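The complex is shown incomplete by one protein chain, all other protein chains being positioned as in the whole.
Presenting chain A:
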Amino acid sequence: MKKSTMFDLLLLVVRRDLILAMRRRADVLTTLIFFVMVVSLFPLGVGPEMGMLRKMAPGVLWVAALLASMLSLGRLFSADYLDGTLEQMMLAPQSLSMLVLGKMAAHWMVSGLPLVLMAPVLGVQFDMSAQALGVLILGLLLGTPILSMVGAIGAALTLGLRGGGVLLSLLVLPLCIPVLIFGTGAVEAVSTGLTAAPHLSLLGALLVLALAFTPWVTAQALRISME
């Protein structure tokens, strides 16, 4: 297969999934609203003291982003699985890993990117400094694609199972902990006057690692689930 056709395929899958998501806008919005609501509950729960909120903000935003992305993962393959599209995709002569990568990319644009764009607004609510906000956005930009990609493995493994949603969180959340640690670590480093570079570099390394392996693993998982 020529290289150009691989990327044509990738773009095709991304465009298709984005169009499908736009047809069902409510699904996209629920994830975003969930994110905003979870983050807004924390000041109500722990009290409005600004010093504490500023300290908590990166952790709260990251955990909320993690939970919000769990919420949307179930839909990654299930709709295509139910109407038989997934089966057709797997019969296609093109590489399944590439198709999966396209779906991951579309999932990130629909569920991860809005969170990244929303985060600064919420960060301001928590009285974060401009510098900390910048690092937070950078960290989320590097980290949320990893969540989509690692989550896709779990979504493929639990495809069509009863109680799949809860199981999905049990499988995926432990694997996402490193992302959470480095993501919040970067913001904390900046707030204490250190450089965020090592944390962001590690996040970048994780992103590259995930890009290299997760599409393939997810394709294998889909094959197991579909036989």
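Here is the rule we use: contacts are C-beta pairs under 8 Å (C-beta built on N, C-alpha and C of every residue); 3 or more make two chains touch, one makes a residue touch a chain; residues count from 1.
One rule holds in what follows: contacts and distances are computed from a predicted model.
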item: Undepicted complex member, UniProt protein name, chosen from "Protein FixC", "Ammonium transporter", "Integral membrane protein" or "Heme exporter protein C"; value: "Heme exporter protein C"
item: Given A:Ile33, A:Ile177, A:Leu194 or A:Val208, the one touching the chain that is not displayed; value: A:Ile177
item: Those residues of chain A which, in the complete complex, touch the missing chain; value: 153, 157-158, 161-164, 167, 170-171, 173-175, 177-178, 217, 220-221, 224-225, 227
